[in-house]
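With one protein chain withheld, the remaining protein chains of the complex are depicted in position.
So that you can tell them apart, the chains are marked A, B, C, D and E in the order they are listed, and the count of residues begins at 1 in each.
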Amino acid sequence: MTDLVRADGRTADQLRPVTIERGWSTQAEGSALISFGNTKVLCTASFTNGVPRWLTGKGKGWVTAEYAMLPRATNSRNDRESVKGRVGGRTHEISRLIGRALRAVVDTKALGENTIVIDCDVLQADGGTRTAAITGAYVALADAIEWGRAKKFIGQKSQVLFDSVAAVSVGIVDGEPLLDLPYVEDSRAETDMNLVVTGRGLFVEVQGTAEGAPFDKRELDALLELGIAGCAELRDLQTATLAGE
Amino acid sequence: MTDLVRADGRTADQLRPVTIERGWSTQAEGSALISFGNTKVLCTASFTNGVPRWLTGKGKGWVTAEYAMLPRATNSRNDRESVKGRVGGRTHEISRLIGRALRAVVDTKALGENTIVIDCDVLQADGGTRTAAITGAYVALADAIEWGRAKKFIGQKSQVLFDSVAAVSVGIVDGEPLLDLPYVEDSRAETDMNLVVTGRGLFVEVQGTAEGAPFDKRELDALLELGIAGCAELRDLQTATLAGE
Amino acid sequence: MTDLVRADGRTADQLRPVTIERGWSTQAEGSALISFGNTKVLCTASFTNGVPRWLTGKGKGWVTAEYAMLPRATNSRNDRESVKGRVGGRTHEISRLIGRALRAVVDTKALGENTIVIDCDVLQADGGTRTAAITGAYVALADAIEWGRAKKFIGQKSQVLFDSVAAVSVGIVDGEPLLDLPYVEDSRAETDMNLVVTGRGLFVEVQGTAEGAPFDKRELDALLELGIAGCAELRDLQTATLAGE
Amino acid sequence: MTDLVRADGRTADQLRPVTIERGWSTQAEGSALISFGNTKVLCTASFTNGVPRWLTGKGKGWVTAEYAMLPRATNSRNDRESVKGRVGGRTHEISRLIGRALRAVVDTKALGENTIVIDCDVLQADGGTRTAAITGAYVALADAIEWGRAKKFIGQKSQVLFDSVAAVSVGIVDGEPLLDLPYVEDSRAETDMNLVVTGRGLFVEVQGTAEGAPFDKRELDALLELGIAGCAELRDLQTATLAGE
Amino acid sequence: MTDLVRADGRTADQLRPVTIERGWSTQAEGSALISFGNTKVLCTASFTNGVPRWLTGKGKGWVTAEYAMLPRATNSRNDRESVKGRVGGRTHEISRLIGRALRAVVDTKALGENTIVIDCDVLQADGGTRTAAITGAYVALADAIEWGRAKKFIGQKSQVLFDSVAAVSVGIVDGEPLLDLPYVEDSRAETDMNLVVTGRGLFVEVQGTAEGAPFDKRELDALLELGIAGCAELRDLQTATLAGE
Partner (left out) sequence: MTDLVRADGRTADQLRPVTIERGWSTQAEGSALISFGNTKVLCTASFTNGVPRWLTGKGKGWVTAEYAMLPRATNSRNDRESVKGRVGGRTHEISRLIGRALRAVVDTKALGENTIVIDCDVLQADGGTRTAAITGAYVALADAIEWGRAKKFIGQKSQVLFDSVAAVSVGIVDGEPLLDLPYVEDSRAETDMNLVVTGRGLFVEVQGTAEGAPFDKRELDALLELGIAGCAELRDLQTATLAGE
């Protein structure tokens, strides 16, 4: 790690300012408006008693996620996917990623035959939207589970969440491994990686892509180290938020 | 008008608390997060130099709008229209209404060959989403026009907006004409009407529907009177917001 | 009202020649081919014993409508919505309007658990297609209800229709309020309004839009008066048609 | 041929009553409302100066067709293809058949760089809708060509149509070859065949399908003979109609 | 028949080299990779115990087919139908043809309440893809039926197939009737015909189309004769393949 200073004044291993407004929505069973710098994602959790037909009668619950972006979240306007009549590949891919990340810390038996859908809508995008979405979705999910417990859909002692989960992007820009890339860095990165890490520091997802030059094992290790540290910071913020601090 | 007190403590002719956060989005050329009570709509204006092909070379600009609702804006979750692969009838109808309302106060010649698209995304819904959308969209539109002027896409002296525009719902509930209906009143209304009124007090749209019993001329007149007064209040708030107060 | 003479020789308060061919289709439970001048709409009513799943077991019936236009109904050909793969906003909006208009005069309890779908297909369009559709749909609906009664799906004494319903367009052209606008007038109208009125003279829908200049209360009142008189004439024709005259 | 009498009183080699109302639509460049018994098809021809991009600059025109059925043309209601969001296989297949049938008698060089789209909308269906459509479409096409000639888009002496074209269904029911099957016969036919034949008696399409038992050469020959005679009758009616008789 | 020699060295009445690799797929209940010259079609049969809802409880089975082409099966690449979001007219038409052809030799009562779906995917296309598909599909179907018998879903003595079925294209090129047209001949044919013929020599489908000049009875007879002989050869190859020769 060099003592490089980035365009926004951060050091290489520093997160952008992160805020989580828990309970932003008054309609959903759990919600969080999370921001990673200028990236803002509204995460809402919808709790339904019962499961999809394919899961009925197995004594297990289901957690899934949908990711989407408002048309003018980005610097120039994109057509709405509803108007185009199809959900794009990138949207699908991120929705699937968020769902897998959350399910990695959920004991679906303890959840019982209940379904929780997490919607992650990007209101403003400046890089790292999927990692902010996962980090905020965990908070909304935790609150929805407590809502379900209060309503007696979930047993009082069921430990549905056996760990927490957060995510962050890392990348190599001009040869330097950096944490939490805003758009301006992300678009220039030679390698771009998203890490989903549990509160205990284990990997759920490691998704690294060489956008420019392919990368070697040493670079990979540097990125993993940055990401694990970043996710630990996010975990602490999640914990504090859920503790009402 | 009786001295009736409503469930939320308002009188029959009182608006819910209305707030407009101008410039909420840092990406769009104009934006406003407007709330009518618990109804919250994010309005963003995207300015593009140039017009759609069918309008090219006529020396006129174009203003259009798209309305949408987040899946968990409402009390129970709705499927995303992008996932269903088609935009619903209600969504289309409201998008068209917003576009017409805004164009009613725009001099498209003065706008020049520029296009402004207003996205109105309902983040939380509690009745009156289309009227909040129109009222907020006007603020985003006004700012986008000033952005275009600053960038010299619009002439310094062109008066693009020759009036302002706001909208409000009115309805008859238990025989009483009421202003600005939240969901709990709207769902019980015998007659439901949306009024779009210019700053000068002229009608742009009068859309009244008997949900229960058909209505007569006297009831119609009472609703129109309530709505005109409500729109005048909203106009004053728009003016103050744009003046930076 | 001035003594103005319109391009087609009518006075301002005169309907175009209106004809209703009841029972035009031999396949449907009720049908009417209605013409308002050159506008021709085929309305067919399909009666099904039973209701959609969401209404099952509530002891109530359902009436809905679908509006569509043949590709060459208009002066130049439009692409088919089936070929485009999506139903346009205007089509959706009018279908919803027709359904609401009909339901406003139907006692769904008296209808019992039966469904009536009214298809309104515009064979030729010259302005006022939605108002002709509503006026003709009422005749097809009335016949379908009698069919259901004859088949004993509806009780012999059930009064399903507690009123009749008709619709007409009105508008301001060159400052003059006019009744029943053909395309040539409609396309020039400053204000365009569709009125849906019951046989007893009560409003079901009032949909006025300023296409050019916004309008004031005095103009609105003039339009309402014209429309109520026009709908009363249409009601008389509906009554005569259903009486077999 | 036996002296069999059919349910509707016809002999085996007799057409249903056929009528052609030329110019039924006042909007299209050519039109015909054709009926084969209770089957009624509205054929409209839309003439456009110019050709699709893929044909530009080749000095040739284009003729194509679209077939569709109103939802309640049949005995029970079908969902609209526009609402389903896709055009069904049968619809596509018939549209393609009509287009091929018409192009078989058109000299596209003589047509010049003009496009004619024929819409065939089935208003009521009782068997033989595709054959009625082809027979009526020819009349609409012929009128659209004369319209194009009058407007000087087509040379005064260009012989665009070098033959006429008509179509009829034939089939084997209870072992008997029959001409022009209504629905009640068609649904019971062992073999069903559609023949498209030019005015000079040559085949354009021979489409025979064994719905029940496969058929042999002798049966095929009997069907072809019936169909050729039926198409000759239709040709005479087309000729008389176009001559204004 | 003249002693004409074709571009690929065949006589007018000669098939291209035909091969059938039975059991090419290890996943399906029946499969065949069939080639007619350079045309290669993978046919797989999927056996399901049970029938679609509309057929339940009638004691009958169902056989259906789906045809598709890989995007680069042809000489230049076509867009995928999944990407376009709709199945084209030609694809639908051929899928329906294959299904009808197979059902013509199946006793659905003997099949019992079982469903067999035959997928015919064109891996490489050089004319005659639909006829190769039908011919190969029959082999896959026969094996799937034997699979069902082995699994006791079909009675040991049930004769499900009461005949075999094969198909071939014929056409008139430069005035000569030819058998089994590759793309280079097919694209120049004046008349193009697909024949589906049972093992006993009866017609299931006769689909002849004049692509250029309409054809007369004498030409039709010549084509039928060629096709019947070609289908007899294909039947012999099917029989040998299924006998394990």
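Some notes on this structure:
Here is the rule we go by: a contact is a pair of C-beta atoms (placed from the backbone, for glycine too) under 8 Å apart; a residue touches a chain by one contact, two chains touch by 3 or more.
Computed from a predicted model, the values in this text were never measured in an experiment.
Just so you know, the chain we are not showing touches A, E across the whole complex. Within the full complex, the residue among E:Arg72, E:Lys109 or E:Lys151 touching the omitted chain is E:Arg72.
One of E:Ile20, E:Ile34, E:Val63 or E:Val87 touches the chain omitted from the figure, and that residue is E:Val87.
When you scan A:Gly57, A:Gly175, A:Pro214 or A:Gly244 for touch with the missing chain, the hit is A:Pro214. Among A:Ser95, A:Thr108 or A:Thr241, only A:Ser95 touches the chain left out of the display.
The omitted chain makes contact with chain A at the following residues, 86-90, 92-93, 95-96, 100, 104, 163, 193, 198, 200, 202-210, 213-217, 220, 224.
Mapped onto chain E, contacts with the missing chain fall at residues 25-28, 31, 38, 42, 44, 46, 48, 66, 68, 70-77, 80-87, 91, 117, 119, 121, 123-125.
Please note the rule applied: only the chains that are shown with their structure count from here on.
Note on connectivity: the fewest chain-to-chain touch steps from chain A to chain D number 3. The chains that touch both chain B and chain E are none; no such chain exists. Note: the chain lying farthest from chain E is B, by mean C-alpha position. For the pair chain B and chain C, the distance between C-alpha centroids works out to 28 Å. Per-chain CA centroids place chain C at a distance of 51 Å from chain E. Each of residues 85-87 in chain C touches at least two other chains.
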